[in-house]
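Yeah, one chain of the complex is gone here, protein chain that is, but the others are all in their spots.
Moving on, here comes chain A:
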Amino acid sequence: MLPTPSTSHVNYDQVYEPAEDSYLLLDTLSSASETAFLQRRFPQHATSPLVVEIGPGSGVVLAFVTAHAGRIFARRNVGTLGVDVNPVACAATRQTVQTASASARADCGVFLDAVNGDLTTAIKPGSVDVLIFNPPYVPSESLPSLPVHDEHDAADARGSFARDSHLLSLSTDGGIDGMEITNRLLAQLDVALSARGVAYILLCAQNKPEIVMAQVRAWPTRDASMLRWNVEKVASSGRKAGWEKLCVIRIWSDR
């Protein structure tokens, strides 16, 4: 077991606290089968991969991947970047990753930055090699509005209860079937991922993972060099009476 990064500095009134879903992602990304997959996908001689986590929140997953790049990718020349819609989470992620990296200097990759943005909209097309997404997956009646610039300013002033709960709802509320945000991200993957790109996405049972996976398999190929989109369930947890609560799917393409 690789150590879990410390997030004790994070204010959980404004940023999602690491939970079972976060830990399932840590276990998945450091599992023997996924490290073997990633090391085959990004061999030593290939250019440095860019890992982008969408919605890192506290930063625990991105910090884990950055601090243990040597173990996960068998190379330390790996870049990592976080994009969160919650500006408070961006600052939290930066601190969590920097702290974890400093305590794993012989093993750590290269953290670039945390930027405040909406999914992959600010990422240059085709640059993401490993995308990680622990989405707001809880079914909800409506979706919270995205913070805009003037609220970004307001976020500097320590907070009103209403603003805090708005920020937290961004990390949990997923609309219909808990899939509205995830569906937007899935629709962006084709553009965001590089030719060798792979995405790890966490889903809960109410998201209907089997249907999501069937949809991915039916995606049109991007160009003639792409053979097909693949998707596989690579981890699950919380089995109860044959029902699993959470799972992680891996999406990649064959060429």
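Quick note on the criterion: a contact is a pair of C-beta atoms (placed from the backbone, for glycine too) under 8 Å apart; a residue touches a chain by one contact, two chains touch by 3 or more; residues count from 1.
As a working rule, contacts and distances are computed from a predicted model.
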| item | value |
| --- | --- |
| Candidate names "Ras- protein rsr1", "Exosome complex exonuclease RRP44", "pyridoxal kinase" or "Trm112p-domain-containing protein"; UniProt protein name, chain not shown | "Trm112p-domain-containing protein" |
| Selected residue (touches chain absent from view) among A:N116, A:N134 or A:S171 | A:N116 |
| Of A:S6, A:S48 or A:Q215, the one touching the omitted chain in the full complex | A:S48 |
| Hidden-chain contact residue, picked from the options A:V15, A:V85, A:I201 or A:V231 | A:V85 |
| Contact set of chain A toward the excluded chain (per top definition) | 46-48, 50, 75-79, 81, 85, 87, 90-91, 94, 105, 109-110, 112-118, 121-125, 127, 145-149, 152, 191 |
